[in-house]
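One protein chain omitted, others in place.
Let's turn to chain A:
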Amino acid sequence: VENVQLLDRLSSRKAALGTLYLTATHVIFVENGSETRKETWVLHSQISSIEKQATTASGCPLVIRCKNFQVIQLVIPQERDCHDIYISLIRLARPVKYEELYCFSFNLKLDKEEREQGWKLVDLNEEYNRMGIPNNYWQISDVNRDYGVCDSYPTELYVPKSVTAHIIVGSSKFRSRRRFPALSYYCKCNNASICRSSQPLSGFSARCLEDEQMLQAIRKANPGSDFLYVVDTRPKLNAMANRAAGKGYENEDNYSNIKFQFIGIENIHVMRNSLQKMLEVCDLKSPSMSDFLWGLENSGWLKHIKAIMDAGIFIAKAVAEEGVSVLVHCSDGWDRTAQVCSVASLLLDPYYRTMKGFMVLIEKDWVSFGHKFNHRYGNLDGDPKEISPVIDQFIECVWQLMEQFPCAFEFNERFLIHIQHHVYSCQFGNFLCNSQKERRELKIRERTYSLWAHMWKSRADYLNPLYRSDHSQTQGTMHTQIAPFNFLYKFWSGMYNRFEKGLHPRQSVTDYLMAVKEETQQLEEELEVLQERLANLQKSHLNGNKVKSKQQDQSKQLGLSTSNNSLANTPQEYSNDLKSFPSRSPSQGDEEDSALILTQDNLKSSDLDLSANSDQESGVEDLSCRSSSAGGCLPSEDSGKDSDEAVFLAV
C-alpha cells in the first residue's frame, strides 16, 4: 500500500510518508525520500494487538502494538486497504500451528553440524556438574525419562540420593500437575540448596507420607542445617483460597523441621493488568510529570518488581548466610517459582552474571522446568488470560540489579533487551512450546536454530565494559542494600519506551566505554607489532644488515560514533506557542514545523560524520577520531593531528 503515514508516537507533528508491505513474516514500512529510505520491520509474532480507529480526513488510522513495546501508528489513505491490512494482520499475528512460526522458515544458512553445535552451547548436565552434582547427597533421577511422572518436567532431574522412585512418584501425586520437588540450585560451599515444586494437594487436612519424606530428604541433604525453609511465593490469601480446591500449602505440623513462609507475589492476571496500566502511561501523549508518576504508581508495577526481588533476596540470604536449604513453590511452580529461583541464583552465584551463565540460568529455571512460553507470550493463538509478562519481570529484576551493581554483570542492557525481544519473536526455537516434551515432539533442535549460539557469536556487542572477572562486585553473593529507603527500583524506559529513542540519554556511557575498550584492544595489538619491529630493527641495525621494512597497512579505522547525533540535534516540542510565529524566516521554507524536525544542516553534518569514520582510503590511521560528537569527527579537524603519522607513511 502506498502513501501510508507513519506517525511518531510521542509527537503528533512528525509523520513519515511511505509504503507499507506485508510479507509472510513481517510488516515492513519503507519511508519515501530518496536518500534515507528508512525501513521499519515488524515481525508478525511481535504483534500483540491491532486496532482500527475511526476514519479521519487524512485516512484510516491503524495502531499496531507489539510485545516488545513498540507501537506503530499508521494512517492508510483508503478505508478498504486499511480493512484488508487489518484482517490480514489479525490472521498473521495469530498463528494456530507451530509450523507457521518464523523459526521454521528462518534460515541462518548454517550447515547441520553448526546448527547442532549451536544447540550444544548450553548444556544443563554440564551445569549441574559445575554445581558439584552428582555428589554424596544428590543424584540424577531417570524416573521421568518418558515424561511418565510429570509431563511438564524435563527427563533429567536431580533429587536427594536417599530418595527412591517410590517416594518421587508418591510425592508427585500429592503435588499440582505432579510437579514434585526437584533441585534448582546447589551451593557447593555449604551444601544448602534451592528446590522447586508446585503446591501440595493438602486441601484442609490431607497429607502424604512420601511428600513428607521427600522434604525430609531435602533437608537431610544439607547436613549442616536442622531445618528447611518452605517458601510459598503467593499472597497468603490466595494460598488459603486454594485449599478449598483441594490444593494449598504445607502444614508445619505434618512436616518435620520446616519453616513455612509466605511471600506475596501476585498472580499472572494481576501482573498482566499491571503491565497494561504501565504501558498506558508510556503511551500518553506529552504527559505531565504528575500524570506519569501517578500512572506509574497506580500500575503497581514497581511494587511487583520489588516483591519478586524481596523473595529472591530472602532465599539468597537463607542459602548464603544461614546455610539453610529452601523449597520454593507457588501454585503450579512454573511462573513465580521460576522468577524467584532465578533471581536467587543470580544473587548467589557470580557465574549466572556472566553471559554464558545467564543463558544457562534461563535454560535451567525457565525452559527445562516447563515455563509455559507458548501460553504466557502468546506465540500461538490461545487464551488471552494465559498471557502474562512473567519473564519480562525477571529480565527487569536483572536490569534493576545492574543499575545497583554496575560492575557485577558481564553483559549489558542490550543483552537483556534482545533476549526479551526473542522470547516473543519466535525466530529461534529456544522458547517455543510449553515444555521440553512438546519441544522434543516438534524436533525443535533439528528444525530451528538456537538463540544462544546466535547471541554468542555477537557477544562483543553485549559486553558490559565495566565488567572485570577479578572485580569485587563479580565475586560471591551480591549483597543488596539492607537499609530501607524508597526509590530503589526505577522505571525502565530503555525497555518500555524502547522505541522512543528521544527519551533516552543521547549519549550512551556503555557504548562509549565499549568503543574505548575496543580501541584499547587494537592498541595492545599494535603495540606488540611495533615492539617486534623495533626489536628487529635494532637487531638488524646491530648486524649492519640492510633491512627493507615492510610497510604495514595501518589503515584500520576506529570510527566510532557513540552517540546519536541526529537525535541530540533535534529539539523536542517545548511549546505550542512557537507554531504560529508570524514572521517566519524564508530559509525555513514551507515546512510547517521546521524547528522540530531534522533540518538539512543536521542531516548533512551527520552524513559527514559517517563518511569521516568510514573513510578507509585515507591511509592515515586516525586514532583520535573516536568521538562522541559529530563536530570532533569532521575530517578537516583530523588532518592536522597525525603529522607524525604522515612522516611515518612517507618512508
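Of note:
Everything below uses one rule, namely that contacts are C-beta pairs under 8 Å (C-beta built on N, C-alpha and C of every residue); 3 or more make two chains touch, one makes a residue touch a chain; residues count from 1.
Criterion: contacts and distances are computed from a predicted model.
Matching "tRNA-guanine(15) transglycosylase-like domain-containing protein", "Myotubularin-related protein 9", "N(G),N(G)-dimethylarginine dimethylaminohydrolase 2" or "Uroplakin-3b" against the UniProt entry of the left-out chain gives the name "Myotubularin-related protein 9". Note that of A:Ser88, A:Gln139, A:Thr164 or A:Gln507, the residue touching the chain absent from this view is A:Gln507. Within the complete assembly, A:Lys303 is the residue of A:Lys303, A:Lys385, A:Lys443 or A:Arg459 that touches the hidden chain.
Summarising the interface, chain A meets the missing chain with residues 10, 282, 286-294, 296-297, 302-303, 306, 404-408, 465-466, 468, 471-473, 481, 483-491, 493, 497, 500, 502-509, 512-513, 516-517, 519-520, 523-524, 526-527, 530-531, 533-534, 537-538, 541, 546-547, 549, 562-563, 565, 568-572, 574-575, 577-578, 581-583, 585, 587, 594-595, 599, 623, 627-632, 644-645, 647-648, 651.
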